[in-house]
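Note that this complex is displayed minus one protein chain, with the remaining chains in position.
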Amino acid sequence: MVGDALFSLRDLSVEFATPRATVRAVREVSLDVRRGECLAVVGESGSGKSQLFLGSLGLLAAGGTARGSARFDGHELLGPDPAPRRAVLGTRLALVFQDPMNALTPHIAIGRQLAEVVVDRGRLDAAAARARSLEVLRAVRLPDPEARLRQYPHELSGGQRQRVAIAMALMTEPELLVADEPTTALDVTVQAQVIEVLRVARDRGVAVVLITHDLGVVAGIADRVAVMYAGRIVESAPVRELFAAPAHPYTAALLASVPRLDTPAVRRLSGIEGQPPPPGAELPGCAFAPRCATAFDQCRASLPVLQADAARSVACHAPRHADGAVP
Amino acid sequence: MSELLLRVRGLTVQFPMRRVRLAGPRGWLTAVDSVDLEVAAGRAVGIVGESGCGKSTLARAILALVAPQAGTVEWRGQPVGLDDPVGLRRMRREVQVVFQDPVGSLDPRMTIAESVAEALAALAGKQARAAQAARIAETLAEVGLDPALGARYPHELSGGQCQRAAIARAIVARPRLLVCDEAVSALDVSVQAQIVNLLADLRQRHDMALLFISHNLAVVRHLCDEVAVLYLGRVVEQATSAAIFAAPRHPYTRALLAAVPHPDPATLVPGAPAESPTADVTAVAGGGCPYGPRCVHVEATCRDRRPRLEDTGAGHLAACHRWRALPPGPGTR
Partner (left out) sequence: MAGSIPASAASDGGLWRDAGRVLRGNRAAVAAAGLIVLLVAASLLGPWLSPYALDEVDWTLSPLGSPPSLANGHWFGTDSNGRDLFVRVWAGTQVSLLVALLATVVSVVIGVAWGATAGYLGGRADGWMMRVVDVLYALPYMFFVIILTVVFGRSLWLIFLAIGAVGWLTMARIVRGQALALRHREFVTAAVALGLPARRIIARHIVPNVLGTVIVYATLTVPQVILFESFLSFLGLGVQEPLTSLGRLVAEGALEMETAPWQLLAPAAVLALLLLALNFLGDGLRDALDPRQR
């Protein structure tokens, strides 16, 4: 049951000041995350997918500035007043990172860490906190939750730690969960379990933003996908449409370069020639033009704008057609 | 029949664990347990497994970077060991390695050309300046790098470019076997495809054998002729690539294959991996099959006796008591 827009970004840009130059990691990105949906933000290194969300939540590293608007349930998070951000972060909007040890303190038992999330803000008393801790541990499918409460992070495996990190994020019953590469460091079998947990969260009504470069993972859980390249969104569509008929040449090439188990083995994988532009490189036209097989003069001269059509949008001067034909 | 380059027999590598009490017994962590492996000239052999299965340790033992507790490694018929510097030198000239971290495997204080030159000098002996420079430029071009990039430092290049440089360093002395230890795991998908293609090209052009270690089954399937699956240091299944992916016999292999997410929303969601969901994955079995605690097909025999690798037909080896009884597996087309 997908609802109206819960988290809206408008013209969000992120810049970093480095000794050599100012690097623009994200360039005027606008997107909506609706209640109860899972949006996957896909991109490779330098696409800006992580900085987009870190910037919108005011979590950039030193030297980074974010401009534009980021609204959560109507409240502006990037305004001069830090109050709305503090009210929302950690309670209604929760974050999960690639390395679960970013969320878990090594020397405190898990039960206490989970409880701290709700007890510190005076939301629940100790007994209720414990009950809630057990509930979220069960939700993330960790066997023997009572024993887990007494354990320390280093006693768990990587996959179990990541599930505890997700459980911690779920303690405050957030409306939005932003997961930044949650499965990247995990084995394939464990990855499947973590994705299952995110799906459970989504089914309970929590909107999920999944930032990843793994298209296989995306196919298993996302409702909508936004593809980023060189700091901009180049395509956005419902998941089935995106995989069945990608409109942007980059999306098509990216899908084609994923080695698969469900199609006959090929001798040569089709990669994409060249490499992504270094973060902050300034190009006059489309950033993908140098690598695009179907680029022409206009592509290199002028920047294509994101054009919306029904549920899809694509930023390309010559997007592929729905039947897969190339213009 | 092509020449047998590498032959590993009964290789066992153990690491001492911390003593629990000051004078108490010292435990040993067995990272690699009685592994047999063969690589023939020009063949690509894949080693797959998840973290902790010992595949990296196996690679290091083969490269004589770590000493085994038991077993032998033979290179072209001659045993190699850390105690035999002459034999080791000969092997190093013909066996080189590419690591997982592209930027980290290059010295940050040396330019790309200097790193490649060091390898050339160490493996092929001193050469005339001009000849050396020419060879370096030629190798850089061969791996797809503009030779002018030789003057740059690793931090100035992208991950893909650094990995190409690392490959250039590894192949400049024309090794017979290239060991790739998770060589594409840290790369973006589009770059990964380029590097995989590059490895396939190099292999063909120089009749170079590959020992490709990875946790990415799909890549292994595209690149390798033969595959060995490792679990907790033991080979649990070994066969040609086609056989393993079409009809896996060991429950662990099947669980791995089932867990790989397909980039296709129309296929069945691989949400329930074919293994016991309540298993504590960090537990190590007693005397029985090491995969027992996680196996959905486990029964009494599995807990009593450790299964040995047996031939299930046409050289397809599997270490499972129940392989005959298993229903047809997931497999791939």
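Note that the chains are named A and B in the order they appear, and that numbering of residues resets to 1 at the start of each chain.
Here, a contact is a pair of C-beta atoms (placed from the backbone, for glycine too) under 8 Å apart; a residue touches a chain by one contact, two chains touch by 3 or more.
Bear in mind the structure is a predicted one, so any value in this text is a computation, not a measurement.
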item: Omitted-chain contact residue, chosen from B:119, B:243 or B:320; value: B:119
item: Candidates B:17, B:70 or B:141 - the one touching the absent chain; value: B:141
item: Residue of B:164, B:203, B:222 or B:322 in touch with the missing chain, whole complex considered; value: B:164
item: Per the touch definition above, residue among B:5, B:48 or B:63 touching the missing chain; value: B:63
item: Contact with the hidden chain (one of B:77, B:108 or B:327); value: B:108
item: Chain not shown, touching residues in subunit B; value: 63, 65, 88-89, 92-93, 96-97, 99-101, 104-111, 118-119, 122-123, 141, 143-146, 148-149, 151-153, 155-156, 160-161, 164, 166, 169, 194, 198
item: Residues from subunit A at the interface with the omitted partner, ascending; value: 19-20, 271, 273-275
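Keep this in mind: only the chains that are shown with their structure count from here on.
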item: Chain centre separation in whole Å, for subunit B relative to subunit A (CA means); value: 31
item: Footprint of subunit B on subunit A - complex, ascending; value: 44-45, 141, 143, 156-160, 187-193, 195-196, 199, 213-220, 222, 239-240, 243-244, 253-255, 257-273, 275-276, 278
item: Complex contacts: residues of subunit B adjacent to subunit A; value: 50-51, 158-161, 188-194, 196-197, 200, 215-219, 221-222, 241-242, 245, 255-257, 259-267, 269-273, 275, 277-278, 280-282, 332-333
